[in-house]
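Everything on this sheet refers to the single structure shown next.
Excluded from the complex is one protein chain; the other protein chains are retained at their positions.
We just call them A, B and C in the order they show up, numbering each chain from 1.
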Amino acid sequence: MVDRLLGLAKQAEHPPQAAPAAPPDPRATVWASVQLARNPRRPHTLELLAELASEFAELHGDRLFGDDGAIVGGLARIDRFRVVVVGHQKGSDTEENIRRNFGMAKPEGFRKAIRLFELAERFGLPVVTFVDTPGAYPGAEAEERGVAEAIARSIGAMTRLRVPIVSVITGEGGSGGALAIAAGDVVIALENAVYSVISPEGCASILWRTPEKAADAALAMRMSARDQQALGVVDVVVSEPGEGAHVDPAETARRLRAVIIEYLTTLAATPPDELVALRARRYRSLGAFQDLGPGPEPTPVERPGLADRLRRAFEAGSRTLGDTIGGRTVGGRDQREDVGRLQEDDE
Amino acid sequence: MVDRLLGLAKQAEHPPQAAPAAPPDPRATVWASVQLARNPRRPHTLELLAELASEFAELHGDRLFGDDGAIVGGLARIDRFRVVVVGHQKGSDTEENIRRNFGMAKPEGFRKAIRLFELAERFGLPVVTFVDTPGAYPGAEAEERGVAEAIARSIGAMTRLRVPIVSVITGEGGSGGALAIAAGDVVIALENAVYSVISPEGCASILWRTPEKAADAALAMRMSARDQQALGVVDVVVSEPGEGAHVDPAETARRLRAVIIEYLTTLAATPPDELVALRARRYRSLGAFQDLGPGPEPTPVERPGLADRLRRAFEAGSRTLGDTIGGRTVGGRDQREDVGRLQEDDE
Amino acid sequence: MPLKFPFRARRESYPPDLWTQCPGCGQMLFNKHLDRDLRVCAACGHHFRLTATARLAQLLDPGTFSERDEGLIPVDPISFVDSRAYADRLEAARTATGLRDAAVWGFGSIEGRRVAICVLDFGFMGGSMGSVVGEKVARAAEGALAESLPLIIVSSSGGARMQEGTLALMQLVITLGALDRLRAAGVPFVSVMADPTTGGVFASFASVGDVNLAEPNALIGFAGARVSAGTIADELPPGFQRSEFLLSHGFIDRIVHRSALRAELARILGYLAPAGGGSGSGTREASRG
Partner (left out) sequence: MPLKFPFRARRESYPPDLWTQCPGCGQMLFNKHLDRDLRVCAACGHHFRLTATARLAQLLDPGTFSERDEGLIPVDPISFVDSRAYADRLEAARTATGLRDAAVWGFGSIEGRRVAICVLDFGFMGGSMGSVVGEKVARAAEGALAESLPLIIVSSSGGARMQEGTLALMQLVITLGALDRLRAAGVPFVSVMADPTTGGVFASFASVGDVNLAEPNALIGFAGARVSAGTIADELPPGFQRSEFLLSHGFIDRIVHRSALRAELARILGYLAPAGGGSGSGTREASRG
């Protein structure tokens, strides 16, 4: 099953990237992606759905406090699949941006997502999520209503969901507010999408003590889609038309649609128990550490694992490491035995 | 099992009531109970727990919005039983009444109850609830945050809970705000507790067009504990010391404690599936109607059922009908066959 | 089996050759046109209340409704008397509506898809829920469960029926218990809230749909607006307890114009209960949400 997914990930990366003409400045390159990911004309969830889906019935509300415009969701038909969609929604103009809170969800947004995830599970519908947020809303009212708890519960719900989850990072994958709806069985990213543990400005403010160093932080965090693919956090990168998704949203959606359908097809054939176990394995493999074993004396001999391979790869300076390392990185954990109590019937 | 509970209900009604010296004015009698049920010195959940339980660790919060002082809950030890307690809490003075919102819960109170019910189920702890509220808070903020939805979810949670639930109406059983935590396997009531579908003032305002007729409404709704026992809504009535619970809270708690322990003992021995099925049967039997069967022509021949028996009982003018009808009223539905898809192994 | 009422048919309060004034915009509407427009004002979109008969006729494919439990009739369990005896009120409601109580349930089809459906009729004692209404809602849920058919409930009710005392209150438990078993089995329930959906009906089955729909501008709330405003001196927010208020506060999925309701239900059921077993969807199993 893992091999099947890996094979699919490699195939799915179409159309193939042309080799870059000259080695670009990696700092400028990643910062260009950050800018493209934030481009207000970039298609967001609703714009993509208009092209991707033949039908969309939006469902509103968390049944607890409100209806958050920063996260939309509902029932959609993508090709022959009936799915539940959940996605961040930024505005395309100032009025909509205010209404959508610039795609920064409050607790009610994440709790709407949880409700829709559970609806999907109850009726056996696969979930497709679209991720594009600077992060969860950092204001006082979000803290008051427990934004951290809501994010944790949403991630927790995704780990146990007994239906397929396809997540697509379409723009900004900003920290916990992104991950809250991004913990899919497979994570697809658009070419200029970015994904990071903290915003580059936030990282720069803390570690460089000035937000001006955001581009340095973006590079240091390896936040480009390709670098995230190299890390294994992203499974497959979908190239964007022309100078970026915003120049041709329809073509962008067309390309995404093909990959989403491929993954839905594979995942729909996977029994729920296996799906949940594979999802747990996928995330469990995304940690980089060494185990020196028990005993008081450290044995600082590194085994060649994920970390080494990544370090070598990044030091090579390539921006498109995903191609050389493969669609999904599962190495570094191969020698370990205790990956939890999962059923691994087909291994 | 039903017989066992019925038998227990009869025994548990101790100490036996002395026969009333002269037939009291039923309207004055029920109104006296309403006044006693609302007496600010009447012991509420925390006061009763101080006497009932050897230990109480309050747990706070709904994990969603706030901590509602009108409903308290936590972990308690009653005799040899470890239980989860949930109960309304009115204040004993103005300051506390404001903090407790006069025992009128907002959505966060009911959602705290749901959280604690689910905690109890997860760890196999029986639930004991204490009910004493004028009703759910009727203000705009409660409506905004979905007080009706919260009540519905709380009742729904109680119908599926796989642990025993003992509910005690200690004071005012005010409508949906009371029922939200009162849908137990067994419902105990203090002698002067009242239980009604709407407050007597509200009922009078609507049907008599003046709240002045509240005593008439109280009588018409049969809201006394004894009348509720006659209806089968209350299983057992526990007599109060002296002029009422407020004159001797410790003795009141002592009497309640004995009945609670008896029911916990019986219910703890019941397998969860049976518990849930019996609970469903209990409530399903609390409807009074006739079935004329299919066909266009009505056949207005009443079968002697719950309704008839109740009508005869009430027309007799007695205030202590529960004694004559028995601890639990299950009649009137005996001839019906489709009480749902419950397992009724022991019948 | 077509809908049949054993009693005298309700006297239509709007004879087809007369006019009705719209409470929304004040315009005089020719009743024939109002009926053609599904009793929605063509000028301002005000949704008039519907009888159970009219509601079923609008939502279901013609000739598909088969009523169940039509023989259930209310009794007067607590011999309730205010200015008038409950028994007399029941008799008057029967005469006025031709119904035996405020709920009708049965099986029918919506765009060819079979469903269990229960509708409330506000004309029968304000659509209030006593033992018969609670029992019918529960039986509708059990019928849906037994045949694995989606359940639709259209609410229009002032809440619990005071005249049945706490037995009316117990219907909250009865209906929610039946719906919880339906939910556990993975059978869909769509709640449609029409004007008004308040009190014990809103605090029980109407709130807990897998999908909650509402007609525009329906009064939906727990405490009546007058009670709420009178009891607590809050300044009520604009649109308080109307569909749009509920939508913005997260309790309703969609507000649907009556003319679109039938298609909308069919569309939603196409996801939650796909005809033909959902070949396109993921593995279907009855998992507990």
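Please note the rule applied: contacts are C-beta pairs under 8 Å (C-beta built on N, C-alpha and C of every residue); 3 or more make two chains touch, one makes a residue touch a chain.
As the structure is a computational prediction, the values presented were derived from the model and not from experiment.
**Q** Wait, the hidden chain, what does it touch out of the ones we have here?
**A** Taken over the complete structure, the missing chain's partners among displayed chains are A, B.
**Q** From the list A:L59, A:L125, A:I151 or A:A214, pick the residue that touches the absent chain.
**A** Only one listed residue reaches the unshown chain, and that is A:I151.
**Q** Just to verify: which one of B:R122, B:R209 or B:R254 makes contact with the chain not shown?
**A** If we include the chain that is not displayed, B:R122 is the one touching it.
**Q** Which chain A residues would touch the chain omitted from the figure, given the whole complex?
**A** With respect to the unshown chain, the touching residues of chain A are 136-149, 151-153, 155-156, 158-160, 175-176, 179, 183, 195-198, 202-203, 206-208, 216-217, 220-223, 227-228, 231, 233, 279-280, 283-284, 286-298, 300, 302, 305-307, 310-311, 314-315, 338, 340-341.
**Q** What residues on chain B make contact with the chain left out of this view?
**A** Contacting residues on chain B, toward the hidden partner: 55, 57-67, 75, 79-83, 108, 112, 118-119, 121-126, 162-164, 267-268, 270-272.
Operating definition for what follows: only the chains that are shown with their structure count from here on.
**Q** Write out the two chains that share the greatest number of C-beta pairs in contact.
**A** B-C
**Q** What is the distance, in whole Å, between the centres of chain A and chain B, each centre taken as the mean of its C-alpha atoms?
**A** Between these chains, centre-to-centre, one finds 50 Å.
**Q** At least two partner chains per residue is the criterion; list those residues in chain A.
**A** 63-65, in rising order.
**Q** List, in ascending order, every residue of chain C touching at least 2 other chains.
**A** 249-251
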